[in-house]
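Only one protein chain is missing from this complex, and each of the others stays in its spot.
Letters A, B and C mark the chains in the order given here, with residues in each chain numbered from 1 onward.
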Amino acid sequence: MSTAAGDVEEMAVRDVINQTLGEEMERDDRVYIQGIDVSGRGGTSNILKGLDDRFGTDRVRNTPISEVSMVGSGLGAAATGMRPVVEVMYCGFLGVAGDQLLNQVAKMRYMFGGELDLPMVIRTKNVMGANAAAQHSQALHHWLAAIPGLKVVCTSTPADTKGLLKAAVRSDDPVIVFEHGGVYNRKAEVPTEDYVYEIGEAAIERPGDDVTVVATQNQLWNALEAADRLSAEGISVEVVNPRTISPLDTETIVESARKTGRCVVVDDTPLSYGTQSQLSATISEGAFWDLDLPVKRLGVDNVPIPFSPTLEDEVIPGTDDVVDAILDLA
Amino acid sequence: MSTAAGDVEEMAVRDVINQTLGEEMERDDRVYIQGIDVSGRGGTSNILKGLDDRFGTDRVRNTPISEVSMVGSGLGAAATGMRPVVEVMYCGFLGVAGDQLLNQVAKMRYMFGGELDLPMVIRTKNVMGANAAAQHSQALHHWLAAIPGLKVVCTSTPADTKGLLKAAVRSDDPVIVFEHGGVYNRKAEVPTEDYVYEIGEAAIERPGDDVTVVATQNQLWNALEAADRLSAEGISVEVVNPRTISPLDTETIVESARKTGRCVVVDDTPLSYGTQSQLSATISEGAFWDLDLPVKRLGVDNVPIPFSPTLEDEVIPGTDDVVDAILDLA
Amino acid sequence: MSSQGERSAAIADQERIEMLRTMVRIRKFESVIQNKFADAEVPGFLHLYIGQEAIATGVCQALEERDYLTSTHRGHGHCIARGLETDRMAAELYGKETGYCKGKGGSMHIADVNAGMLGANGIVAGGIPIATGAALSAKMRDTDEVAVSFFGDGALSEGAFHESFNQAGIWDLPLLGIVENNQYGEMTGLEEQHPPSALDDLTIYGEPYGVTRMRVDGMDVEAVYEATLEAVEQARNGDGPALIECVGYRFEGHHEGDSQFYRPDGELEEWKQRDPLLTYPRKLIDDGVLTEEEHQEIEAEIEAEIEDAIEFARNSDYPDPQQAYEGVYSDGGEQA
Partner (left out) sequence: MSSQGERSAAIADQERIEMLRTMVRIRKFESVIQNKFADAEVPGFLHLYIGQEAIATGVCQALEERDYLTSTHRGHGHCIARGLETDRMAAELYGKETGYCKGKGGSMHIADVNAGMLGANGIVAGGIPIATGAALSAKMRDTDEVAVSFFGDGALSEGAFHESFNQAGIWDLPLLGIVENNQYGEMTGLEEQHPPSALDDLTIYGEPYGVTRMRVDGMDVEAVYEATLEAVEQARNGDGPALIECVGYRFEGHHEGDSQFYRPDGELEEWKQRDPLLTYPRKLIDDGVLTEEEHQEIEAEIEAEIEDAIEFARNSDYPDPQQAYEGVYSDGGEQA
């Protein structure tokens, strides 16, 4: 990883995505975008606005409403000299392309003997808290991480969005980039220079001594806020951003757990078979001798996400829930 | 659960499936089967042989090669008075019906307010060790268990095959039944009377004191064999069969772990984000104060399954691996 | 557009008035909901059916109570035309416990299984396999029930459409596909979403499956009604599936908040001249079936109904948070 020294700029996550993809398309003319309404509307949440004008509709290419073909043809293009960035508007639509993800994208290199580069990015977004109901409100990075052969990253902050998206576009492997609708408008400083994060490296977003919180995306922001609040009460919280969901940076995460001896893992995936279970297992086994208390999993209860605000609020953890979980351990 | 007292019969798993479905079709004429070649060939591995002659091709219904429609139309039929049993030949083909599973089958009852019965079974098989390569050699019960709203069971023995399959067919919820190609020809005693297992209940297959092994399907047979071998060395192994993967019988599993203080979890899903991680997290948290050593996960390394026998043998745990894992803890 | 032959003169006056009432109800319901959404009273996403009322209305008028239907993200019109109550619909959109889905579904998932309405669906083409299964079930249970699936032009590009109609073609299922061609899939016009070979007649997508193909003016409720009647009769008689393209236009954005940058100048205005909410009452008045006063009365009556519906929704309670854990399974609770 080469984090930046030097100039920084305050930017929203949404603008970072647009800028980063623009830079990568300038840099390499094999990079192109395909998906629903990526031209005109600028794709999901209008993130790509203007890229069609800059690069033309050949490279910012509207597909029909055909997720199988969108993902599958991206794979074929990647295998033959292009570097597609496929947008799947909501992660809930990934299921339509289930076979492409499970059997083609994930397995093609390996099955063919390991030598075929497949430089392909699939961008999609997790959505929670938008009253979008069960099909549109989902977080599914655990679901793709459960498929060996896929690299899966979660972007959370403006800075990691840039570093991870560049890494994904430049990788010769398929990388699934999960964005999150709830952080698109979050702003923070981003180094202006060109930098690429290592896929597979977690980051300590905020160092601390008493409790470790491992958190992604929206929950990372909640965790940082919780840490702020609790520091006033004299509790020092270390916040870890896994960045990559698969492969997971076990070392960094376990090391933090061993230091604090107390861990909360919080994520928007379901409590059973979600990211939290993988984190809890990893930490429980790896920091076994240093844990003072059981790892605490926080996430979405095992229900589809309900529509009504009172119900949705109930099932998705908020900052208060993170605070409470930390207090339970501290 | 009403386990049987009374007569038993020695049967192979494959014959139990055929017999059980036949019984349920006799019992309730809304039960019908659809899938590829279910008539004629008798479906995948010829398991259903003869059911077409008994019940006609209207109730043992060959579909075109269309997993989306096969699963989706099953759902529609279940919502309107039928009780379909859909066969998906290999679990690796579930991805084709990804949206149906993720967004329709799993969420329909909940989204619609909770009152719509969806009595639907999807039978599929995990396959390992058949040199079938990455798309056909997969175990994917963790992948469906990761979707809230689906009940997922794994059948392992002749007796649980009968009890679980009856439970699935009689359930008013969609139940995904994972069979395993590697146990179809396993034989053991099955009670002849009609009985139904509770979905969500694990079973102690073999009681023991020193180490708990939680294992499914093929690995359950390996675990039982390992337990046999080790008893000769004076190590007493308790073998737990989860039966249901989602919802998991946390209580039974954790109780066993608390008793022995040492746990191996072994399953054919991948080591990351697989069933083992869910089990390890559950046990590590729930039996925290009683564990003497970290839980040991055993499973398929994080690669697609390779074709060549030397490679496939390397990545799938066998009885020796289970023995070694137990010895590491004992 | 293929002509429907001579229009049967046989549509009873009462049916014509009923269809007008249904269209008025859809339009007024949605116009009010549109405002309430703008006022942030209605949460989530909102895809309005305004402009397409003649389609749902004409189709549902041709159905019997025992028939089934599946709908889309743009489903309010289908629900109302099917006879769902506007109060429980409004309550659902408001996220209240008195809603059709107890607040769990919202606009994109309204369903009333008791009315054979197997749900709106947030996945493009998601309802088609479900309707296919209902058609199969109808046939296996030896009934003459028919299943109707509404979907947009965009859904024709999804594999689910293809697999379902292929299966329906093989099994001769009583499945009726209503392609609501409203000229756009989201913000993209048809010509980017369908091959040139299909643009003039989207029912060509049904050609491989041997479906009966019809194409009607989706702004003409009677044309839609009559085509559907014919297709339904055929399906009930065991003569298999049909695909009806209803050519229309949506007057509002894809969803509320859509800037509608993509509409060519004048296009909307031109289509609005064919607004069934203008043309149909005029026609009924011309035909002597309705007086201007009766028309006003209908409007007023339905306005009052919708007002009541909104009041009902407003006055209903939000579900208790604990209800979030209910209803995943038949045995009540959530996953362990």
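By definition in this document, contacts are C-beta pairs under 8 Å (C-beta built on N, C-alpha and C of every residue); 3 or more make two chains touch, one makes a residue touch a chain.
From a predicted model like this one, the values you see are computed outputs, not experimental measurements.
Listed by label, the shown chains that the missing chain touches in the whole complex are A, B, C. Only one residue in the set A:V71, A:A159, A:A203 or A:L329 touches the chain that does not appear here, and it is A:V71. Summary of contacts with the chain left out: across C:I17, C:A198, C:L229 or C:V289, the touching residue is C:A198. Where chain C meets the missing chain, the touching residues are 156-163, 166-167, 169-170, 192-198, 204-205, 207-210. Those residues of chain A that touch the chain absent from the view are 32, 58-59, 63-64, 66-69, 71-82, 84, 99-100, 103-104, 108-117, 148-149, 151, 171-173, 200, 246-250. Chain B meets the missing chain through residues 36-37, 40-41, 62, 64-68, 92-93, 96, 130-136, 272, 301-304, 306-315.
As a working rule, only the chains that are shown with their structure count from here on.
Of all chains, C has its CA centroid at the greatest distance from the CA centroid of chain A. We define each chain's centre as the mean of its Cα atoms; on that basis chain B and chain C are separated by 40 Å. For this pair, chain A with chain C, the centres built from the Cα atoms lie 36 Å apart. Note: centroid distance chain A to chain B, computed from Cα atoms, is 31 Å.
Annotation for chain C: residues touching 2 or more other chains are 101, 104-105, 109, 121-123, 126, 159-160, 328, 334-336. The residues of chain A that reach two or more other chains are 92-93, 96, 133-135, 272, 302-304, 306-307, listed in rising order.
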